[in-house]
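Only one protein chain is missing from this complex, and each of the others stays in its spot.
Moving on to subunit A:
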Amino acid sequence: MEPETLVSRTKRMPGKRSPHCEYRRYARHKRAIVVALAVLVAGVATLSMTIGSADLSVVDVVLALFGGGDEYDRIVVWNLRMPRVLTALVGGVALAMAGCAFQSTLRNPLASASTLGISQGAAFGASVAIILLGANGAAAYEGVQFSSNPYVTVVCAFLGAMASTLVVLGLSRLREMTPESIVLAGVALSALFAGGTTMIQYFAEDSQVAAVVFWTFGDLSRVSYRELAIMGCVTAVSAVFFFLNRWNYNAMESGEAAAHGLGVNVRSVRLAGMFVAAAAAASIIAFCGIINFVGLVAPHVMRRFIGSDYRYLLPASAFAGAGLLLVSDIVAHAVVAPLILPIGAITSFVGAPMFLYLLFKGVSR
């Protein structure tokens, strides 16, 4: 006779089905939600590729995606619209996952690239590049031509974005800082960078100020396949990092002492998570400009629908972020076509009402 094990004992439990059986159904349901979100985002991405001055139907887009249709459609889809749609996908995924990680590691629902000074740091870096170094702030901005390499702006924006996080991380290494202090330090640095940007702009030419302002609007069309590859690599690496830490984030949601009791090195997980999240958000902001609200709203919305389990919350937030950015991009193109509205403003217009609706509807919490 086989020795009795805990597994066999539990499987034999009389009466109601064991919690594990019920849980398996529940877990399948959660996975189905994540898959449904992925399918929905794929649908919105396809729809998004029909938007633009060239009149393409969904069928034209699908044919072009699989190498069919006419030459013109394929060029429009693959050369013009695909980079923009992929940028929205990658950008949404990165910003939402970064927001998710910030909110977990800092145990603060308001933690995001904006509140931690990353966006303001990027704007400061871009201002330095465009005004002081004479870089090309925005290729699409008509009437402002600068001679130097446009990557100077990207690099400066990235460095500015990371500077804020590195200062906060440095301070927290010098002194034991609570998550609340870290967020407050981020808010202080945001103000500092915003002040610095204003001072630089004050002494700049009108056209330079216009270029900086245009850069901060955010634009998904600036990105080429080569730049997309860089953004994609950073996003993929950070996604793997966040996925590997999913149980650590779940533990940290229960509080620092509880996480410590479960063997989590709370300080290391927090600092590493903040660094990777900042790098992911900074890489997107550096290439696309300031895109507000995605990192804040996507995890919040998904937390209400799918709970705080990071095994599901991370992918669900990533798809929600991608969806939000794609829908915002469609709105930006469609509202006053052929003009394209600033994507950073549209994400706020699309996300904020959704966020407020859920907040006041009180979905469970």
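The rule is simple: contacts are C-beta pairs under 8 Å (C-beta built on N, C-alpha and C of every residue); 3 or more make two chains touch, one makes a residue touch a chain; residues count from 1.
Operating definition for what follows: contacts and distances are computed from a predicted model.
Visitor: Could you tell me which of "ATP synthase subunit a", "Iron ABC transporter ATP-binding protein", "2-oxoglutarate ferredoxin oxidoreductase subunit delta" or "Acyl carrier protein" is the UniProt name of the chain missing from the displayed complex?
Guide: For the chain not displayed, UniProt's protein name is "Iron ABC transporter ATP-binding protein".
Visitor: Just one of A:Thr105, A:Ser221 or A:Asn250 touches the chain that is missing; which is it?
Guide: A:Asn250
Visitor: May I ask which residue of A:Ser18, A:Asn79, A:Thr198 or A:Ser224 touches the chain that does not appear here?
Guide: With A:Ser18, A:Asn79, A:Thr198 or A:Ser224 as choices, the missing chain is touched by A:Ser18.
Visitor: Tell me where the left-out chain touches subunit A, residue by residue.
Guide: So the residues of subunit A touching the unseen chain are 5-7, 9-11, 13, 16, 18-20, 22-23, 26, 107, 247, 250-251, 253-255, 257-258, 260-265, 303-304, 307-309, 364-365.
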